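Down below is the structure, laid out as structure tokens.
Each chain you see keeps its place in the complex, though not every chain is here.
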Amino acid sequence: MDKTFIIDEERKQRIGFDEVIYGASKSVALLKNILKEYSDKNENVLVTKLQEDKAKVLLKIYKNAFYETDSGIFTLANIKIEENGSAKVGIISAGSSDIGVANEAYYTLSYMGVQSRIIHDVGVAGLHRLLNKLEELKTFDVLIVVAGFEGALPTVIGGLLPQPIIGVPTSVGYGSAKEGETALHAMLTSCANGITVVNIDNGYGAAMSAFRMIKLLNK
Amino acid sequence: MDKTFIIDEERKQRIGFDEVIYGASKSVALLKNILKEYSDKNENVLVTKLQEDKAKVLLKIYKNAFYETDSGIFTLANIKIEENGSAKVGIISAGSSDIGVANEAYYTLSYMGVQSRIIHDVGVAGLHRLLNKLEELKTFDVLIVVAGFEGALPTVIGGLLPQPIIGVPTSVGYGSAKEGETALHAMLTSCANGITVVNIDNGYGAAMSAFRMIKLLNK
Amino acid sequence: MDKTFIIDEERKQRIGFDEVIYGASKSVALLKNILKEYSDKNENVLVTKLQEDKAKVLLKIYKNAFYETDSGIFTLANIKIEENGSAKVGIISAGSSDIGVANEAYYTLSYMGVQSRIIHDVGVAGLHRLLNKLEELKTFDVLIVVAGFEGALPTVIGGLLPQPIIGVPTSVGYGSAKEGETALHAMLTSCANGITVVNIDNGYGAAMSAFRMIKLLNK
Amino acid sequence: MDKTFIIDEERKQRIGFDEVIYGASKSVALLKNILKEYSDKNENVLVTKLQEDKAKVLLKIYKNAFYETDSGIFTLANIKIEENGSAKVGIISAGSSDIGVANEAYYTLSYMGVQSRIIHDVGVAGLHRLLNKLEELKTFDVLIVVAGFEGALPTVIGGLLPQPIIGVPTSVGYGSAKEGETALHAMLTSCANGITVVNIDNGYGAAMSAFRMIKLLNK
């Protein structure tokens, strides 16, 4: 039978970055084949949402690979990552349960050569923790705001700060949190202006959106 | 055929207030019969969610009745309403589109003999409008917080103030607002502690809940 | 990397109680750090929805900690809990499957210094069990009503008793019970007046709402 | 073009009753054709959910037809309806807003030659109104229970009475009532035993189910 995947070779040329592998629903056998092909071509590869048991098998094969448990990010940097200018992304997380998604954004940005920093645990139930960080938050070029439960944090930040804001709803919460749907819809219907949103738990997608914006500055 | 409604005569004795008539899905003919029965017994009656065209017919019959358009509240005060102590309810609304629901709470509390005041248009997109009112808000015994769109306001207030807080989601918004469902679920899954919630657009229910709490103070 | 959580130090001052830790989605490593920080400051801490396997690890470290399996409540009382007056909360449960959520409310109230008592298994399918308890129920200041399946219990109680009533829908049931959604929506759209509602399975939230109401009496 | 409907001629023989016409989504032109065909064959016909404007046109043609506005029931009795024994159906309605659906059940049963009686406005928020009627309710062979909002009434009755119980959720209510879905799911997941349910607002279907049960007695 034929090869079951095809590397999109011209993607970097078209849009400035390579394909990324969604790890959650691929077998170890398939992932091994994909990693081998990238390594043979001496290209870097980023795998997202990779389960720990599958990561362990791959880490044994590729000693220089990187894997972070909370986020499920797996990277294989066959060539050195080039820096993407001096712009900086702020990743703001509402609670310490959101750490996996915040890390997913952080490590994706690292892989793309973009600087970022996570501001942890500044949810709106303790508003002063957020207000204390406002001066620091003003220094970032783009803000990624990660929140579960009712997802109110991007709305509050959207009323306080002028940068592009990418809301990332997380599946943290239970019952009416509906595995992140409530936070997602709350961010989409925010009374604050000009907030954009990515899929539930999609720290990776938020990072790629931020990357597209940062590229504006480097034109 | 038999009478199609039965007044629950002992309700006031049991729970401290009379039946209330849900006006939205009753015909004018039926409402006339109900109002007549209450008037004949010289009792007060409150009708909620009454459409304007139906209200106009009833107002012609009962010259002393009261009707407010934005809220759809209709009252017929055949006997004087007694005051319920000095406790005071604050009704906080996120935006000026929420005025109908805020008014529904306000006029219901009036009808129950409870003092209240509406604090208009202090949504979280302009956080300073809210922070400027904090001292005033501290003076209320119970807070009713009315918000549509993403419904973040009760969460922010819940982190700032110690009183009982009743969130009222409204059907203001479109698309992901889902006619109030998003605000409802956001309030239910709030990261702030100890917020309770009533049905979408249910200013009346919030007022009745506040009334039950105020009664605690009068025991 | 920075600390991934920030204690909201002034919360007690603002709203009368400290932060509470949502345990379900935090790793043991993160929970250890958080407990250590609270212990170092000699403060009490309450963890909710904590899974048994994680609790066992923490109980080995903190010998004086308390954990209850059905509810997942974990507490570490570094300082003595002060009583909150003589007011008393009644926790009414519809069936014996609701015991975990009822216990969550009970142990949270204990932690807050509020007296309460659980009235078990008085669901509406056996109405006389409930009617037999009416005199006892009248003695409580606030009622928390816990019910799964169709969630009818708060509606029936709301028509019989005058106190503030906090409905807690539970995820007990299958099929059309929709993991608690049906009970939740039934409570929100109750034909009884003045019932408020908290999130599915949120015994903790109901307790905190009751606490806010009890504080009214102590002003 | 061909005739756009086909009378199911043998249905009465098979299942004991004729076809019924769902009027809501048929044009007046189509309804005229259908009524003419039934009249030409000298058969009775029942039309459900018929809008008032369309009914008015048909009533002008068939002077002996019957139409009831609240329920939208339209009947044309070309031959005398035969009685179906002495069994009797009780139709219990939770509130006076449910009158249209209760009437739909009542007039359908009349058309089928079955005796019934509506017990109005005995919703659970005023439990004593229901308890006062218990002795009367025991005299019926089958109970149809009509309720909107949270739909708790069949559950309470199911715990008190032994007859077959058919729950009919209505679309009365707003917000979390979800146009009858909440009442529907609440009845389906009732903690009372042996309740069956029909579609939202389907008084007609409840009557036909009751008719099938009554036929058991006449075998």
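A, B, C and D are the chain letters, set down in written order, and residue numbers restart from 1 in every chain.
As a working rule, contacts are C-beta pairs under 8 Å (C-beta built on N, C-alpha and C of every residue); 3 or more make two chains touch, one makes a residue touch a chain.
What you are looking at is a predicted structure, and each value in this text was computed from that prediction instead of being measured.
Peer 1: Give the total number of copies in the whole complex, keeping in mind that only 4 of the identical chains are shown in place.
Peer 2: Full complex: 8 copies of the single sequence.
Just so we're on the same page, only the chains that are shown with their structure count from here on.
Peer 1: Using the touch definition from the top, list the chains contacting both chain A and chain D.
Peer 2: B, C
Peer 1: Can you tell me which chain lies farthest from chain C, using the average of the Cα atoms as each chain's centre?
Peer 2: Relative to chain C, the chain with the farthest C-alpha centre is D.
Peer 1: Any idea if chain A and chain C meet via the same residues, over half in common, or different ones?
Peer 2: Mostly different residues: under half of the interface numbers shared.
Peer 1: Approximately how many whole Å separate the CA-defined centres of chain B and chain D?
Peer 2: Averaging C-alpha atoms per chain gives centres 35 Å apart.
Peer 1: Rounded to the nearest whole Å, what is the centre-to-centre distance of chain B and chain C, using the mean of the C-alpha atoms as each centre?
Peer 2: From the centre of chain B to the centre of chain C is 26 Å.
Peer 1: On chain B, where are the residues touching two or more other chains?
Peer 2: 11, 158-160, 184, 188-189, 193, 199-200, 202
Peer 1: When you draw the chains as points and link the ones that touch, which shape shows up: line, ring, star, complete, or other?
Peer 2: Other.
Peer 1: So which chains end up touching which?
Peer 2: Touch list across chains, by label: A-B, A-C, B-C, B-D, C-D.
Peer 1: Which residues of chain B touch chain C once you look at their complex with the stated criterion?
Peer 2: The contact residues of chain B facing chain C are 11, 14-17, 20, 141-142, 158-166, 184, 188-189, 193-200, 202, 205, 207-209, 211-213, 215-217, 219.
Peer 1: Residues of chain B touching chain D in their complex?
Peer 2: Against chain D, chain B makes touches at 1-6, 8, 10-11, 19, 22, 24-27, 30, 34, 49, 169, 171, 180, 184, 199-202.
Peer 1: Which part of chain D faces chain B closely enough to touch in the complex?
Peer 2: 70, 95-97, 99, 118, 120-122, 125-126, 128-129, 172, 174-177
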